[in-house]
Every structure is written in structure tokens, then in C-alpha cells.
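Here the complex is missing a single protein chain, while all its other protein chains stay put.
Presenting chain A:
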Amino acid sequence: MHLVIVGNGITGVTCALTVRRLRPDARITLVEGESAHHYARTALMYVYMGHLRPSDIKPYEDWFWAENRLELVHATATALHTADNLLVLDNGATLAYDQLLLATGSESRRPAWPGQHLAGVQGLYGLPDLEAMARDTHGIARGVVVGGGLIGVELAEMLHSRGIEPVVLVRDGHYWASVLPPEEAHLVDLQFEENGVPVRYHTELAEILGDAHGRVRAVRTTRGEEIACQWVGIATGVAPNLTLAQTSAVETDRGILVDELLRTNVPNVYAAGDCAQFRRPAAGEVPIEQLWYTGRMQGETVAHTLCGQPTPYRRGVWFNSAKFFNLEYQTYGQAPAGPTPGLNSFYWEHLGSRAAFRVYFRAEAPHAVVGFNALGLRLRQAVCEQWIRQQAPVAAVLAGLGAANFDAEFAPQHEAAIVAAFNRQFPQQPVALARRRGLFARF
């Protein structure tokens, strides 16, 4: 079997590694124009900030690919002829496949703002973006960041690290309003404040203004304010990269349409990761998932199907994590941003606003736990996932909270304070803290 994978991101590479494990004899080729080797998109910001060198964000050393017989083609696939099982590359070569995985990822989404094509306006998705940002923020005084999500705060942190003032425009009344409840968002806001980053809430970009040389000189917001700046970062999300798929008979909508086995409408052609759109997403799940973690899981799932073990994609208990300046964030399970019928939540915040914990549970007895948010403290994923799967009652979870403590040794332990606050708020479900923290808590 010759498997050709278009895209060497986390999805394509995870698929390649899994297929190599399941089918040691398979011929596997990875095609990618952006970079010769797989790199961690998640680490772009650390290269800009000087924490890491470009070579440090390669998850595998260069010898890894040849030793595992993974062929790398550093070229962009420009056309796909599914009738002939043929891929056309921009270097003039063609590549025949038996099976094809499209893992083409995303591109930055840009609503049609006036002035968005000025020099110094960009998103942050890949290496070319990083290069442009390094070039265009060279020696500037202020950059405007549009978008109150994860990339927005990353861009702000990046500019901040070089002594450039970031101004962040956020459409909603608080940070990442689609995901974070207001209390959690407030803690993120304190991070912005502590690092001297001005944020304009309830504010959107109206127009980007240029100078005589076609470079950005200011933005005008929907509240009429004009902010002088020399660079604009667009962080309003990404959209599936369909450039290659649209040259072929592969059916697309917002993304490349796939069934739960990640098959497209064309036999032997699969799609996974950021670029894939499920025709029928499972209840409560979105059709397009654009996370590192989901990319990895989809890559692994599709590899099984490719190797003759048809495996439907099951996301499992949701998890995600991020870091906002110095504040770490983890979430597990169902953790909605606002009040949800049938769900209660209990929120605890450390006095110094350095840590917070929220547990979501069903309103009706036995009050099964469905999700967690953690800020400034670390929770053990395996334990949280087990509680959610087993629908453990919130009282039992809080009593054994120490088992989920993943903070470093000697870190302040908050379990007692959390339980005390819970008992004040929900006296009808009294909890007695039972277990010690750490690995021994399980025994």
C-alpha cells in the first residue's frame, strides 16, 4: 500500500506514525510545501519571543523520518486527480497513491474588513506568518490585536515580549466569552492588566487605515476610536484550507466533508484534522474541530481505518488547555460559559486571584459531575476523565479532590479551601475532604 498524506502537521504525522505501527510494510509519503519537517504550530509564539530556536520546535529530530521509512516530499500539492489516483506537485512531479489522506489544515480567516490587505496586517498560523510578523513588528511601537480568543492573547504576549504595546479588541463583554464564564474571564483580564496590556471590550474592528506606502498606520474601531498602530494581528479564527480539495471531485462545504470514519465522498480519499467537516457530528459536538489535540486524535483514528480496521471517530471526554501570560488553564468535560438548563456549577477563587476552580454537575441527584475548569492550578487528566465517565457525584469528587491534584510539590494546596467554600454554598450536600494528594491518593 502506498499511503500519501498531504500535510505534515500533527494530524498527518500522527496518522503516518500510527500506520507505520499497524502496517510495518506500508509505503508512506508526507507532502508539505510549508516546511521540510514536521514542526509544532503551538510553539510558534515561543520562537518569536526568543524562548526557543526554530529548530527547537521540531517534535522529532531529522533522522527520525528516514529511520522509520517515512518519505518526505517538500513541495505543495497543487491538483488532485482522483480518477487516476494522482497528485500533482508544484515542482512539476506527480505522485501516485493507493490511499490519500488530506490533512491540509487551516488558513487564517479574515472577514471583509476595509484595509485588510495593507502591509502589516496578518494572522498567525504558520511559519510564513511568523516570518512576516518578525519582519513587520521590527522596531514598532504599537500593534493592534483583533480577537478575544486563544491566538489573541498569544499575539498580545508576543508583542509584549519585545516591548511593543499591544492593544486588544474584543467583541464581547469579556475575554473568550464563548468558552469562559465571566469569573474565569476576569482572572484572564487581571493578567492583561498586570502585564500592562490595554483591552477594549465590546469593540470590533471597523476599518484598517493605511499610509501613503500602503502600510497600516491605524485602525478605527466600531466605537469610533482611532488607534494609531504599525501592525495589526487578526485572531478571529481559522477556516479549513480547501485549496487542494477544490481542484478535485472531493466534496466540500466549509470543510472537506467526511463521515464518521473520516472518509470523503471519493473512495480511498480521507480527510482529517482542521480541514475536515463531519457531515453528521455527534450530539453536542461541532462539525469542524481545530485543535492540536483533536487533530492528533483524528489522525490516529483515520490511520486505523486506512489499515483495514474501520474505526469511527469518537472524541471522548473533551479536554483543552491554554496559558494566558502567567495563568495556566485546563478544562475537562462539559464546561459551558453560561447557565445551562439541568446543570449547576460551583466556583471557587483563590483570594489573590491567582487560581480558580469550577466543577459542573447535574442539578438533579446524585449530582453527577460533568466537567471542570481550572485556572492557575493543575488537574490530573486521567482522574478527571474517570470521574466524568463514571458520573461520580460532586460530593464524592470534592471529597477525593486530592487525587486530581497535579500541582508541583510544595505548591499551595487548595482542596480544604475549596471544600469549605462548597459546604457553605451547598450545605445540603456536605463534603468531608478525605484523600491525600498525589499518586498515593489512589491507593
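A few remarks follow.
In this section, a residue touches a chain if its C-beta (ideal position, glycine included) is under 8 Å from a C-beta of that chain, and two chains touch if they have at least 3 such contacts; residues count from 1.
One rule holds in what follows: contacts and distances are computed from a predicted model.
Of "Urea ABC transporter permease subunit UrtC", "Tryptophan synthase alpha chain", "4Fe-4S binding protein" or "Bifunctional protein PyrR", only "4Fe-4S binding protein" is the UniProt protein name of the chain excluded from the display. Considering A:A249, A:A382 or A:A420, the position touching the chain not shown turns out to be A:A382 (whole complex). Within the complete assembly, A:D56 is the residue of A:D56, A:D211, A:D253 or A:E285 that touches the hidden chain. Contact between chain A and the absent chain runs through residues 10, 17-18, 20-21, 35-37, 39-40, 42-43, 46-61, 63-64, 67-68, 127, 130-131, 134-135, 137-139, 161-163, 194-195, 292-293, 296, 300, 316, 319, 321-323, 325-326, 328, 330, 378, 380-382, 385, 406-412, 438-440, 443.
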